[in-house]
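There's a structure below that I have some questions on.
Only one protein chain is missing; all other protein chains are in place.
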Amino acid sequence: MAVVTEHININTKGKADIIDITDKVRSKLTRTKLKDGTVTIFVIGSTGGLTTIEYEPALVSDIKGLFDKLIPSNIQYAHDATWGDANGHSHLRASLLGPSLTVPFSGNELTLGTWQQIIFIDFDNRSRSRKVVLQFIGE
Amino acid sequence: MAVVTEHININTKGKADIIDITDKVRSKLTRTKLKDGTVTIFVIGSTGGLTTIEYEPALVSDIKGLFDKLIPSNIQYAHDATWGDANGHSHLRASLLGPSLTVPFSGNELTLGTWQQIIFIDFDNRSRSRKVVLQFIGE
Partner (left out) sequence: MAVVTEHININTKGKADIIDITDKVRSKLTRTKLKDGTVTIFVIGSTGGLTTIEYEPALVSDIKGLFDKLIPSNIQYAHDATWGDANGHSHLRASLLGPSLTVPFSGNELTLGTWQQIIFIDFDNRSRSRKVVLQFIGE
């Protein structure tokens, strides 16, 4: 059993930019040489989130639409006044979706479905350079 | 320390069918003989999700009602046109709830509350045969 800590860097446009990070996670997994275990993917920061989707353009646009509807960007949040950066909606969306995703692997392969990709969503209201932690635990 | 990979199979009716999988997870845990660790439960596929609830009929119906309200099935999503299978709402619900749940165990027992069960929700719009991964890590 071993722990391997890796990072991936992601440049985003913000505003619910949805990035498919599956290949980056898979590539790091290959290099760990671990056969069986889990990878915990974790967003450093409080305006990004993680989940899985079937990554195709229509669904990507549906996801953006969903967050626009549930937590609109064009209404005022108390947090908008705290630092004057008007990203209250970004924080709320990130907290609801969550910063952490744990994915099993077996035989050095992620146990994803064929039409299931791991996505990072940058909810901030501007472009960002993000660092995401990959904590592999396995044997 | 060891990793034990298991699967459970679930036949669902789709349409936000909510299945209590606690006993199946518990039964697999017993057989691992691991005392302390975590089990990561992971849905293979992008139209199912996991969480915990107090599993009783009224709350099961409330959960269905919640997803009907937040992400209605009777409106059009862009994804509905992609494959013609009209399950855009299923994908959005699954991505929001998330495909992964990690539960600790101690003394070979899940650390759940008395009125807290692990549920799989099949958001797809038809019956499905599902495979869920259980990745146990512990000692």
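Think of it as A and B in the order they're written, each chain with its own count starting at 1.
The working rule: a contact is a pair of C-beta atoms (placed from the backbone, for glycine too) under 8 Å apart; a residue touches a chain by one contact, two chains touch by 3 or more.
As the structure is a computational prediction, the values presented were derived from the model and not from experiment.
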{"item": "Listed residues B:73, B:102 or B:125, member touching the removed chain", "value": "B:102"}
{"item": "Residues from chain B at the interface with the omitted partner, ascending", "value": "1, 36-38, 51-54, 56, 58-59, 61-63, 65-66, 70, 96-98, 101-104, 106, 111-113, 115-116, 137-139"}
{"item": "Positions on chain A where the hidden chain makes contact", "value": "1-3, 5, 40, 42, 44-46, 70-71, 77-79, 81-82, 88, 91-92, 94-96, 98-100, 102, 133, 135, 137"}
